[in-house]
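Of the protein chains in this complex, one is absent; all others appear in place.
Chain naming follows the written order as A, B and C, and within any one chain the residues start at number 1.
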Amino acid sequence: MKEVQKINASVTPKGSLEILSQIEVEKLKKVGENGLYALFRQCALAILNTGSDSDNAKDIMEAYPDFEIEIIQQDRGMRLNLINAPANAFVDGVMIASSREMLFSAMRDIVYSEAEKRSTRIDLNSSAGITDHVFHLLRNADVLNAGEPPNMVVCWGGHSIPEEEYQYTKEVGHSMGLRGLDICTGCGPGVMKGPMKGATIAHAKQKITNSRFLGLTEPGIIAAEAPNPIVNELVILPDIEKRLEAFVRVGHGITIFPGGAGTAEEFLYLLGILLAPENKELPFPLVLTGPKCAEEYFRVLHDFINDTLGFEAQQKYKIVIDDPEQVAQIMAQGVKDVMAYRIEHHDAFYFNWMLKIHEDFQKPFEPTHENVAALNLSSNLPAHELAANLRRAFSAIVAGNVKESGIRAIEKHGPYKIDGDQSIMKPLDKLLCGFVEQQRMKLPGTQYIPCYELIK
Amino acid sequence: MKEVQKINASVTPKGSLEILSQIEVEKLKKVGENGLYALFRQCALAILNTGSDSDNAKDIMEAYPDFEIEIIQQDRGMRLNLINAPANAFVDGVMIASSREMLFSAMRDIVYSEAEKRSTRIDLNSSAGITDHVFHLLRNADVLNAGEPPNMVVCWGGHSIPEEEYQYTKEVGHSMGLRGLDICTGCGPGVMKGPMKGATIAHAKQKITNSRFLGLTEPGIIAAEAPNPIVNELVILPDIEKRLEAFVRVGHGITIFPGGAGTAEEFLYLLGILLAPENKELPFPLVLTGPKCAEEYFRVLHDFINDTLGFEAQQKYKIVIDDPEQVAQIMAQGVKDVMAYRIEHHDAFYFNWMLKIHEDFQKPFEPTHENVAALNLSSNLPAHELAANLRRAFSAIVAGNVKESGIRAIEKHGPYKIDGDQSIMKPLDKLLCGFVEQQRMKLPGTQYIPCYELIK
Amino acid sequence: MKEVQKINASVTPKGSLEILSQIEVEKLKKVGENGLYALFRQCALAILNTGSDSDNAKDIMEAYPDFEIEIIQQDRGMRLNLINAPANAFVDGVMIASSREMLFSAMRDIVYSEAEKRSTRIDLNSSAGITDHVFHLLRNADVLNAGEPPNMVVCWGGHSIPEEEYQYTKEVGHSMGLRGLDICTGCGPGVMKGPMKGATIAHAKQKITNSRFLGLTEPGIIAAEAPNPIVNELVILPDIEKRLEAFVRVGHGITIFPGGAGTAEEFLYLLGILLAPENKELPFPLVLTGPKCAEEYFRVLHDFINDTLGFEAQQKYKIVIDDPEQVAQIMAQGVKDVMAYRIEHHDAFYFNWMLKIHEDFQKPFEPTHENVAALNLSSNLPAHELAANLRRAFSAIVAGNVKESGIRAIEKHGPYKIDGDQSIMKPLDKLLCGFVEQQRMKLPGTQYIPCYELIK
Partner (left out) sequence: MKEVQKINASVTPKGSLEILSQIEVEKLKKVGENGLYALFRQCALAILNTGSDSDNAKDIMEAYPDFEIEIIQQDRGMRLNLINAPANAFVDGVMIASSREMLFSAMRDIVYSEAEKRSTRIDLNSSAGITDHVFHLLRNADVLNAGEPPNMVVCWGGHSIPEEEYQYTKEVGHSMGLRGLDICTGCGPGVMKGPMKGATIAHAKQKITNSRFLGLTEPGIIAAEAPNPIVNELVILPDIEKRLEAFVRVGHGITIFPGGAGTAEEFLYLLGILLAPENKELPFPLVLTGPKCAEEYFRVLHDFINDTLGFEAQQKYKIVIDDPEQVAQIMAQGVKDVMAYRIEHHDAFYFNWMLKIHEDFQKPFEPTHENVAALNLSSNLPAHELAANLRRAFSAIVAGNVKESGIRAIEKHGPYKIDGDQSIMKPLDKLLCGFVEQQRMKLPGTQYIPCYELIK
């Protein structure tokens, strides 16, 4: 890692002015148990680190050991004094407006999540309670807009992809933007940035001034995938399960670009849900797409689905190679179908209440070595249950690759052991080897040491 | 009461679109214990009854026994179906936009208050906890605007006043509006409407398009003082103590017009707080004003303060007779002083954190016959404690006059008995007799039967 | 006239920032022939004199002989330095925003009218050319809004009316405002202010933030009828004929309240146009209305129409006594009919191109004693021609009453002599005597000396 540049600055929010009560400020300042300072500092560091080349959360944290935040309550609201902050988010000493807003969004979400945990209003152990919790987090972040027709397309895919694939994501974003579609991603670089960039240009051409570029992230991942500054609405969900639920409840359609383990996790999560009998009739546009050079990638993935979840699962998505216009047209038509269905069934445009998500997709999966080893990967399971378990396996791999806690666990206990029916392990092995070969596991130029071992 | 006109209608909010979770909707629909339907129905009825001649909450409730609300969740948010609703809030069958918004504000506050009660986040028995609670209610209602300089003038006074006094409140509002001041009142008719009306015209002349006309009410009083439709921000606080705290924390200055028992309650509450040693240095512009014909009223009140709380209390306010310009100039200068003080002491513009409110002003006073009888009205008490107890006596009188629960209690147990030092009881008797003579206890034309008895 | 208060101030426009070329600034500064300074000074004085008690233009001009305007071009646009200006339009030394904008509107219209006169683009002697000219003046003033559905109601009537009638105009304005209607008037006090005031309150209730209160005036009349500050769009048309054409082309319906000679002029102008065979099918809502006490006034006027223009003319309007709701409902329905007609005939919402206005209504009538004496008031004329000539007679009376040039002409040559068939002169005499008796010719409290003489 090159030498880091640091800056001191004092910032106030622009636009939506966040205000806190004195008690909330105290909690945010508090270091140690029950205090929120460490969590806020970590998210703030990730936000300020925008544009960084590293995706190793640990490295980033260690590069700025003396970074500090002072939280000041003053006449017109909150002020944050940043000490020894990364210089990336500043232009001639002034913080980029978007990064400035994200800082305050992080503050808002961290304070609110804490308050929600203290409420006895809902039962966080029930499926309905978890969904209600996700709803409250999103509503509090002001991303549920009742007045707007469905037009939010979620884009999933790798944060580290080859230039050709990146250019392609920009073109798809441009084609979608020309059709008035908004973009939601995991808010980092790569696939999480390209479609937003393309759509920004397209929205300018279409004179759309209320563009939404929604980024959904989580404390454990934000450092590895620093939010790109085109994101204009940022929400930090507490964990990957809440984040995934947020994606599928606020998105009106999903486009998947090439990616690595994280992308596979997202894809399996979604397939598992769409395969649930309750969701059989629900329209949910899902396209897998990439440039010509990514054709092989999708072929392998498509085979993997065939070998594990079967033909029915393949009917839930469409693969489009090297045709941004067609992707955009499918999505534009898809969100219209979603709109018609919601109107017919009196469901909200801004939150997909009708989508059934079973508890095994909602409950946090703690990727301990023990839990990973215990995963049931049997071909006898119903497709949506097998999908849930495969999802968990990939969740563990993501943790081992980029999450601070996961990296530390691997350092201590060695790679995760994943076991199951050979009819599943073989295709899985093939898929994972492909990811490694195509350098989809880590940023190119770094040597990938697998954090998992498949039992054969 | 004349025959009532009823209407059926289906309404959605305009502007700030409220959205609820499915669990919140269920709770709102629920009748009986733990359900919020009865409370919402009562507030909605009050809002729809805008412009009514009656201030007897019980009469109003009884006039629309078959009024119902259906709460519907749909594509673009919430819809309310109103059945057998009062026709007052409709023009050619279409609901007035302002009343429509108030309905959804009431819904928002009722749902949020309930959720707050379920939170273990704060201790509602501590002074800081109560203040935090008031802050959260106001923030959730989106009335704390961090960006604005102080300019909110609270106007207190009677909901039922003679025409000449009403015209005067309009003139004062006009003079304040020409100086860019916003208005906050208890949101009913009379003094709660006049200044807003005058300021509306003045803001039009000054091309002010973000006028704020803030109404703070409570479930127990809203029916007796139906919100006037100029109010463009409505908040329903749970009880009179939270409401009074909200007034003094969001207002940057207060103007008191002639009124009855409610006005006296508010005046004593504020004096009691300003007399607390901790608030000695705090600038808080306070003007008592009325037209020529109200001079006697203020003379009696001024004497009452002298006789009970003393000279120091008199220094906390200024009386201005028949001079709207002067009132507005004092307020305009006063809010500038407040601004300078807050900047100097790093206090928020939007919430008066520095104002110390002792617990005896915050804790709800239940106006039972027992509690009223037990009030300590002794001249030996420190001024701010005596003020607190006098405030409670007036709170009971208001309840007995217009609140449903109070009216029923009086029907059952006869008038409240109020006892204390004769050096206090005598001036109090004089003040109350004056209120009755001047018809400030009830709407003119109705015969006032006192709900209290002073022990001599 | 009471002693006048004067003030010096320096103002820039708020909102729509007018900018001028250097050549335009020079012309505006220029005193004497070809210069526009005198005209601008006169209009500015009238605007600053808002709220004045006098309607005698000459008096006003003479009260501020040392009033001056400096026009400064600077970085952010124009600045006006006002020296010895009337203090009416200032609050604590700061100019009311509305008056400030009007100053710049006057500047804009005076510069543009001058430029238009220099153009050979159109033939100001042809009917189409005059209409084109009116269109260009209105478009340049930015009052033709293509996007809005028809909702502009013109209110005509006296600038000096009894309190009861004034209150009534507020109520009508309130009822119209509740139905979303905008108001256009001649922009002075009395009937020109009341409906705007009522509608301002109603629009606040309906949360309408783009209210339009359009004032159309002319340099010769502006001093006598100083613009009221609720007007938020002001246009100064060159003469009464252009102004009347502007009223009937931008208004979608017209309400006439009691007034004097000016109101009669407007009423006859409109009747004459609506009686033209080409306009037979055109929907044009026209209501005459007043409180109970004005019933006699309308009875006399109705008789006068019967006696001169006949039964057909009476079918063009509806008289409503003491029922603001009904007036508003007729207008609300009327503008809907206008909208349907325009859509059907592909005419613009913002300009009534289809209304035929004959040249004799468009050509300026110079109210010299000679021209007045030569008016043909014969019962043999077609109704719309007779209406045109009666209109001119009233135009002369208005000039003799309040316009500076007219007042000077009467001072020099004595009253105008008006002659015609006795079948017309008798009803005319009756009508005029009524106006005098009802004090509709001059501000109450002043003694009216007729500026005309009817030849019997």
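Assume a contact is a pair of C-beta atoms (placed from the backbone, for glycine too) under 8 Å apart; a residue touches a chain by one contact, two chains touch by 3 or more.
Source: prediction; values computed, not measured.
J.: Among the chains present, which touch the one that was left out?
T.: A, C
J.: Just one of C:Tyr37, C:Tyr64, C:Trp353 or C:Tyr448 touches the chain that is missing; which is it?
T.: C:Trp353
J.: Going by the contact rule already stated, which one of A:Arg76, A:Arg179, A:Arg243 or A:Arg440 would touch the omitted chain in the full complex?
T.: A:Arg179
J.: Please pick, from C:Ala9, C:Leu39 or C:Ile72, the residue that touches the omitted chain in the full complex.
T.: Result: among the candidates, C:Ile72 touches the missing chain.
J.: With the missing chain put back, which residues of subunit A would touch it? List them for me.
T.: 14-15, 91-92, 96-98, 101, 178-179, 197, 200-201, 204-209, 211, 213, 229-230, 232, 329, 332
J.: Which parts of subunit C are in contact with the chain that was left out?
T.: With respect to the unshown chain, the touching residues of subunit C are 17-19, 21-23, 72-78, 115, 118-122, 128, 132, 135-136, 139, 144-147, 339, 342-343, 346-351, 353.
Throughout what follows, only the chains that are shown with their structure count from here on.
J.: Using the definition of touching given at the top, classify the network of chains in this structure as line, ring, star, complete or other.
T.: Basically the chains just string along in a line.
J.: Farthest chain from subunit C, comparing Cα centres?
T.: A
J.: Between subunit A and subunit B, tell me the centre distance in angstrom, where each centre is the average of that chain's C-alpha atoms.
T.: 46
J.: For subunit B and subunit C, what's the span in angstrom between their mean Cα positions?
T.: Those two chain centres are 44 Å apart.
J.: Please tell me the distance, in whole Å, between the geometric centres of subunit A and subunit C computed from their C-alpha atoms.
T.: 63
J.: Could you check subunit A for residues that touch two or more other chains and list them?
T.: none
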